[in-house]
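Apart from one protein chain that is not included, each protein chain of the complex appears where it belongs.
Chains here go by letter, A, B and C, matching the order in which they are written, and residues are numbered from 1 within each.
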Amino acid sequence: MNNLHGILFTYQSNANLRELTEHRTIASIPYGGQYRIIDFMLSNFVNAGITDVGVLMHESYQSLLDHLGSGKDWDLSRKWGGLKILPPFAYAKKRGSGEFRGEMEALGGVYTYLQQIRQEYVILSTCDLVANLPIADFFESHLKSGADITAVCTHTPIAAPESATYFSIGPDGLVSDVLCGGHKSLDCESLDIYILSKSLLLSLIDYCVSHNLTSFSRDVLLGMGHSLSIHPCFYDGYAARIQSKTAYYSKSIELFDPTVRASLFRPDQPIRTKDRWDPSTYYGPDAQVEDALVADGCIIEGTVKNSILFRGVRIKKGASVENCILMQDTSIQEDAVLRCVIADKSVTVHSGRMLMGHESYPLVLAKGQSV
Amino acid sequence: MNNLHGILFTYQSNANLRELTEHRTIASIPYGGQYRIIDFMLSNFVNAGITDVGVLMHESYQSLLDHLGSGKDWDLSRKWGGLKILPPFAYAKKRGSGEFRGEMEALGGVYTYLQQIRQEYVILSTCDLVANLPIADFFESHLKSGADITAVCTHTPIAAPESATYFSIGPDGLVSDVLCGGHKSLDCESLDIYILSKSLLLSLIDYCVSHNLTSFSRDVLLGMGHSLSIHPCFYDGYAARIQSKTAYYSKSIELFDPTVRASLFRPDQPIRTKDRWDPSTYYGPDAQVEDALVADGCIIEGTVKNSILFRGVRIKKGASVENCILMQDTSIQEDAVLRCVIADKSVTVHSGRMLMGHESYPLVLAKGQSV
Amino acid sequence: MKKECIAMLLAGGQGSRLYALTSKVAKPAVPFGGKYRIIDFPLSNCVNSGIDTVGVLTQYQPLELSNYIGIGQPWDLDRTVGGVHILPPYVKEGSKGTWYKGTANAIYQNMGFISLYDPDYVLILSGDHIYKMDYSALLARHKQAGAACTISVLEVPMEEASRFGIMNVNEDDIVYEFEEKPKQPKSNLASMGIYIFTWSKLREYLIADEENPASSNDFGGDVIPAMLNAGEIMAAYRFSGYWKDVGTIVSFWDANMDILSVHSGVQLYDKSWPIYCRTPTLPPHVIGQTGTLSHSLVSGGCEVCGKVENSVLFHSVSVGEGAKIRYSILMPGTVVEKDAIVEYAILAENTHIGQGARVGAAPCNVPPEDWGVAVLGSGVCIADHQVVPPKAMLESTEEEGHI
Partner (left out) sequence: MKKECIAMLLAGGQGSRLYALTSKVAKPAVPFGGKYRIIDFPLSNCVNSGIDTVGVLTQYQPLELSNYIGIGQPWDLDRTVGGVHILPPYVKEGSKGTWYKGTANAIYQNMGFISLYDPDYVLILSGDHIYKMDYSALLARHKQAGAACTISVLEVPMEEASRFGIMNVNEDDIVYEFEEKPKQPKSNLASMGIYIFTWSKLREYLIADEENPASSNDFGGDVIPAMLNAGEIMAAYRFSGYWKDVGTIVSFWDANMDILSVHSGVQLYDKSWPIYCRTPTLPPHVIGQTGTLSHSLVSGGCEVCGKVENSVLFHSVSVGEGAKIRYSILMPGTVVEKDAIVEYAILAENTHIGQGARVGAAPCNVPPEDWGVAVLGSGVCIADHQVVPPKAMLESTEEEGHI
């Protein structure tokens, strides 16, 4: 497994997630009480024995940089290889912008890095997927198939059709057609995870960059699919894609389902995240809690129902929180009442305030707000 | 010494160093056979027991990012604190440029970071100084003096007057006047290393940012000097500043002086740099070497005189290198002749070529060139 | 590479008064306070005090402790020079190795390790106290007094002083006499078992002590008295704050309960002096619809569907519907099935309490002479509806696999 190199694309903020991505990319949105979304894919890589991972940065990557640090929390702080931050220098220079137009352009910007990697194979993935994946099996399947590219896909549609890539499978078991950016879904949807050899990847980049082609799905899979054998590798376990505020809310609430938790949090394939020094969570004498997912370091003295509390959240006496997601270090003062609220990091809700959203339109409090 | 936090400014490229800084900042110019200039100040910090260092990045910081990696080579890869890369997000966003106009503006961009540091005191320094400094002594001197700011300075002028800051010392032993950006030197020159408390620094930043003041020397030391006590702390050992191509060349050649080497390379205060896996240097049967500073991993089969060879340099049979600085992985093929040449990383000079500069105007071969 | 001050942590104690809790692990590795092990407190104190080189002297069940410490990442002690090192008594050339004879002998046997760092001062710590302390203040006091040895002391109530090693000091807090458990204590300054020595002095006394066949090779019993007799300057450093010896079942249970009364125990939520620990990678804990909690600590990976009061739940504990946990400490991996009741009990790692079983009892419900905290050793399984009386001390009888 030493022979597979990980590349993660951290996408630009999505308009549908505006409030949560003002200061960060999707990859660094807090999720599930203590994680950032990138933790899932990064842990999947590490659990498969991948030792070297390059993270292609987009604009607003400061929060991601803070989160990843030296990579130590994922055991990726190495002298050789390990976690490498790849900032968007190339585009910043060329076009005065820190955004790339597509994966192939982004890869073109780190061509020298790719040339120097120690492994023969590369796995490309986005960072907006919440799933616990058997990457080692995918790699084995790729090697066995002998195909040029292995595309990990699912039978259960999970993305909005306009941003997803779909495959038709031919009689030979290989991908026979590719649909992308349409409004119709096929039942075989790409998880946007691809395995191919380093040498093929380099030649694809060469071709794309010199022909001003930028997208992996449109320009490589669709555009060059006739000359490439694409092997579909199916994963039909739990997977969620975070593409809008409502999806973020509803996918978070799914964590109350024990089967979802069992599928995401497997002792043999742990999801690692940045460590903090938080002690255990303290429940005070008047705490009333029902259906809650609570991280370490909270002090809960009020009422919590059907909610997700991140690390270091404080719920003071008499406060009541229902159907909420409160991110790290949020503080809810005495007698405040919150319903269907997503509070970003370090929000303070003062005594006696009452804030209500609806499940179909949760109220979002921006990072650091004091209400 | 746990109570001092390091901040390094990595300056923008200097026009006088154009060829060497096209792809990098001054901080990451290779120096002395195996170092980058930043290694000196970073090692000074580490040798003084400083555990947390923030590096303020400027434009073109990719090469610096590569060099620093996770900070492990300086024992600065930590879960809490350690080496933190601080990219120029704030300016990039505000003005579409990755450059800051002065230290105070740069510090304003990382205000939140500074608020959260664990130490009570901060040391600010630039990265263009080659010196082995007793930072712990400076800190002790600062604490003893009770002054607001300690400025490390020297009696030996080492910089070009127009880019230097000079002090007059009053009868009370404190700085009585500050000169900056003039054309005349005083005999007390600042090494641009300052120690002050975190709380004072934060209030100075507040003031400067809100008054559109950007420079530490001009706007703080000079502009606000009347209300601050500035304690000069003298260091009169060896120190070199790399501000032009000729200075780079002549300061490099000074390394042949055993007293300069003894002052820079002290076993008790080692200068750390990025590790490579290079084996020892091999001298072939026909090697002829005289007055050379040679790093590990070279294979020398030709003639080398009065030159500095970085790691992994190859000098083939019959080749002759005199008064040259050859950076890492440079390859000089059979019978090539080089005089007064500075070859950047991974340059290849083909068989039989002859390249000559002059000591007063060394010929620079850009990174990766094949001549 | 020279270090000004290094710490040597005596973690060799078997902690036999913790009975079932230490039958499989060394005392410093016993879980404490929801997330920690006892050794996390001195280790974190070292790091927070700027001491980055720590030797951990261990002998009893070293593998578990050694595996817990690893290379020291959780405490930021994975250092290029220095860091944390486990030092079991090893077998020297041509000799049969032996366990450390006493605390002083343990340091004596590791003088080679200490010399690697050529320290000016050596801090001697033990691995059985819960406290937060800035050792750099202790070091400053040592330097200021120009002492050969400085001892950290705590003012205890005069009536309890005869239970401690008491330091009698002059007006400058310089020790002139040391009395071990004096019947008529002259002062109430109790030694906390935390010493800082000037290394050159300590080295000298350790060598002399080793050569003395009459010595029990102990700091308190031999080295400190020898130094005092020889007229070395010995300073006292007054510590104030929470400090608790967790050497007995009752004091261990107390110290855990102290944390629950937020203002009395060791202040875990104080960010200025964090206590670090190694925890497995676990998701947040989950409180089910039928779970109720009060006055309790709950950690990562727990699933609580029962009622938990005044208790400490370590990670990965599961409490079934209808189960009741009161005034108890449930260590990692404990499973309490439906309708079981656990009161005034300490359940070590991976214990399993069957449906409707009952462990321990409240003091009001039993005659005082029969009451005590019930303790289940690691891996103990209690069958459905079985009753474990208060004060019970059960160990797993299951034979462990060969090695």
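Brief remarks follow.
Simple rule for what comes next: a contact is a pair of C-beta atoms (placed from the backbone, for glycine too) under 8 Å apart; a residue touches a chain by one contact, two chains touch by 3 or more.
Since this is a predicted model, take the numbers as computed values, not measurements.
Residue-wise, the contact with the chain that is not shown comes from B:Arg261, picked out of B:Arg261, B:Lys317 or B:Arg353. Screening C:Ser44, C:Gln59, C:Thr279 or C:Ser396 against the full complex identifies C:Gln59 as the residue touching the chain left out. The missing chain, though absent from the display, is touched by one residue of B:Glu162, B:Asp177 or B:Asp291; that residue is B:Asp291. Taking the whole complex into account, chain C touches the unshown chain at residues 59-63, 67, 70-73, 78-80, 83, 88-91, 93, 96-99, 111-113, 115-116, 207, 402-403.
Although one chain is not drawn, its touching partners on chain A can still be listed: residues 1-2, 49, 72, 75, 78-82, 268.
Mapped onto chain B, contacts with the missing chain fall at residues 32-34, 72, 256, 261, 264-265, 270-273, 275, 277, 279-297, 299, 304, 308-309.
Following the convention adopted for this analysis, only the chains that are shown with their structure count from here on.
Chain closest to the overall centre, judged by the mean of its C-alpha atoms against the mean of all protein C-alpha atoms: A. With each centre defined as the average position of its C-alpha atoms, the distance from chain B to chain C rounds to 46 Å.
Residue positions of chain C touching 2 or more other chains, listed in rising order: 73-74.
Multi-chain contact residues of chain A (touching two or more other chains) are listed as 72, 275, 277.
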